[in-house]
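Every protein chain of the complex appears in place save one, which is left out.
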Amino acid sequence: MYPLGKGLFAARNQWYIAAWSKDVTRDPIERWILNEPIALYRTRSGAVVALEGRCPHRHFPLGKSRVVDDNIQCGYHGITFSPDGSCVRVPSQNAIPARCAVKAYPVVELWQWVWIWMGPPDAADPSRIPDHLAIGLSDSAYQVDGNSYHEVPGRYMLMHDNLFDLTHFPYLHQSSIASGDFSSAKEIRGQGENWISGQFEFKDIDCPPIYADMFEYHGRINRDFGMKLFLPCLHVGYDHFFRASASTEQHGALLGKLSIYHAITPATTRTAHYFFALGRTFKRDDAEFGRSLMKGIDAVIDEDMHATREIESMLGHMDAEPQDLLLKSDTTCVLGRRMFEKMIRREIAQAFADKDTDAVQA
Amino acid sequence: MYPLGKGLFAARNQWYIAAWSKDVTRDPIERWILNEPIALYRTRSGAVVALEGRCPHRHFPLGKSRVVDDNIQCGYHGITFSPDGSCVRVPSQNAIPARCAVKAYPVVELWQWVWIWMGPPDAADPSRIPDHLAIGLSDSAYQVDGNSYHEVPGRYMLMHDNLFDLTHFPYLHQSSIASGDFSSAKEIRGQGENWISGQFEFKDIDCPPIYADMFEYHGRINRDFGMKLFLPCLHVGYDHFFRASASTEQHGALLGKLSIYHAITPATTRTAHYFFALGRTFKRDDAEFGRSLMKGIDAVIDEDMHATREIESMLGHMDAEPQDLLLKSDTTCVLGRRMFEKMIRREIAQAFADKDTDAVQA
Partner (left out) sequence: MYPLGKGLFAARNQWYIAAWSKDVTRDPIERWILNEPIALYRTRSGAVVALEGRCPHRHFPLGKSRVVDDNIQCGYHGITFSPDGSCVRVPSQNAIPARCAVKAYPVVELWQWVWIWMGPPDAADPSRIPDHLAIGLSDSAYQVDGNSYHEVPGRYMLMHDNLFDLTHFPYLHQSSIASGDFSSAKEIRGQGENWISGQFEFKDIDCPPIYADMFEYHGRINRDFGMKLFLPCLHVGYDHFFRASASTEQHGALLGKLSIYHAITPATTRTAHYFFALGRTFKRDDAEFGRSLMKGIDAVIDEDMHATREIESMLGHMDAEPQDLLLKSDTTCVLGRRMFEKMIRREIAQAFADKDTDAVQA
């Protein structure tokens, strides 16, 4: 489906960010991922559990049920499932029917969030999750404030499109962070097996007002900015600010460094989850500053949610799949979309191949 | 449709409860039954009228129109229909077009509610309505408070499923009437042409708190409980409480008897009407007690509505018709569902047979 090819929604054999750690507690929550209801909760020892969120008996949502000891007990008839998805109790009978079970999803809790593997459990390989130290999370040089969760009122790819093309800053974010003319900055693009990146260098520019206030410096600056998407869900960015220098080769004194994290997880075919975090090397112990910074960022995110809602609504009115008009600034977007399509097509091909193998073996 | 077989919704050649008597007045109301809009009102003499609730001229809802004398007058152009559905006035002309008429539904007002026959009018046989004296309504030994109407945010069969399996009490109603472990009680099941029943005997159990308060008795009790569904819409229950006795053969002194009435009528394919009444042999003249009792019951019903809404929503997200995992406690449920299916299939077969007959005769 738009903006991917016809019938292509999202890859399953992948790790996605399901929740902020703080949002997963002893009280279960329901979160839809890839069109599946998932119940998330913690055991007494604090381990995160992710189970299929629909009781196989009468389809009551387990994510709106109760946790008892380490298990989840359906809120309708009390059928109880353990963290591995097996049924451990049917209150109305002693025997437990063989097929009474829910799917258990592999999860990994890293830094402040919970990753979930949506493919076959035995294929879950946590080493495929981006290295949190390498990407700046868990790096003590940065104070990372991660607490922002947003329900996206549109399909997940609209948020990737948004991040693939930063030339929207001066327009969509005119009233907030309309800073940095990305179209005129020098861009270096990189691409790997499961990542795609763009780097921008700004030399001798005015310091955008919100950063000027942040650094208490209103002179000319150099700025290094980059974004890297680790498919399928995590965009990691850096934003380094320096005083401008007379030399064209060297930056002036460092003003500060930001690290930026956007995670996007498909919820239903027309909604998504969005998680945002921001790291900084300055005023690290100033919690008040951190809160104020996140508040400013929330206004920016509201603008992105607005654009997503409007576009999803527009798509809902169109009879046919829309054609985009592609611009030079969409190069990363086009390459990124192709990576998503390839990832999904590979899975579909593999599923067919597996079926054939099964048929031969049967 | 789930939980019945594919394409099976609801039986038409049946009596359903359409409304509480008190809700049918000289001001018409609109009530959808089996996906049909119906206008309900009373004539000057108090007789209940049920007419097709859509004016054949421009499809304006008659249930949102006006009653004039004994007739209903469309709120748009004033076309007027008499209680038998025939048009008696077209304000803009003298002649009344031959096919200007709406369907009139046979109704029977019994006790405090209005029964409606949804099949061909000439097949309406009121003797098929459960005998109200036999089931405890109109029995002077009982004070029956009947005043509870609820729009069910889910398909009607979800409410039958709910009542077929009472092992949900300790879970869905944990905070209210989580009393009586139906799974461990002895159950006797009965079945007839158009009814199915279950009886439960509890011996020497703690008196559930709300009943203990009701009887002002906090000792051990015996309890006889039973539910009987008269297809397609009325569940009648009894709940008899006794002091426990040393004898295993006999009950101790009677504490009180309750009679319970649940009526469920399909509205649209995904909504239903639900009517609840409760009779008691004790504190019969204590209106304040009756109100307080019904208030407590309303909290329980809210929980059933919650489960129904959640399950209907879950079903709406599923691509395919769901498969239930059936438990021993679902025996009555499975038998009951089969009775509904049989009742609907019989009608479909009959309709085909009638068509063939018509074809032969034509």
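By letter and in written order, the chains are A and B; residue numbering begins at 1 in each of them.
In this section, a residue touches a chain if its C-beta (ideal position, glycine included) is under 8 Å from a C-beta of that chain, and two chains touch if they have at least 3 such contacts.
What you see is a predicted model, and the numbers here were worked out from it, not measured in a lab.
**Q** For a quick check of understanding: of B:35, B:292 or B:357, which residue touches the chain that isn't displayed?
**A** For the chain that is not drawn, the touching residue is B:35.
**Q** Just name the one of B:54, B:160, B:173 or B:235 that touches the chain not displayed here.
**A** In the full complex, the listed residue that touches the missing chain is B:54.
**Q** Going by the contact rule already stated, which one of A:62, A:116 or A:311 would touch the omitted chain in the full complex?
**A** Hidden-chain contact among the options goes to A:311.
**Q** Among the options A:77, A:168 or A:257, which residue touches the chain absent from this view?
**A** A:168
**Q** Residue by residue, what part of subunit B touches the chain that was omitted?
**A** Against the left-out chain, subunit B lists 32, 35, 37, 54, 56-61, 64, 73-79, 90-93, 97, 99-100, 268.
**Q** Which positions on subunit A touch the chain that was left off?
**A** Against the left-out chain, subunit A lists 161, 165, 167-168, 170-172, 182-183, 307, 310-311, 314-315, 317-318, 322-329.
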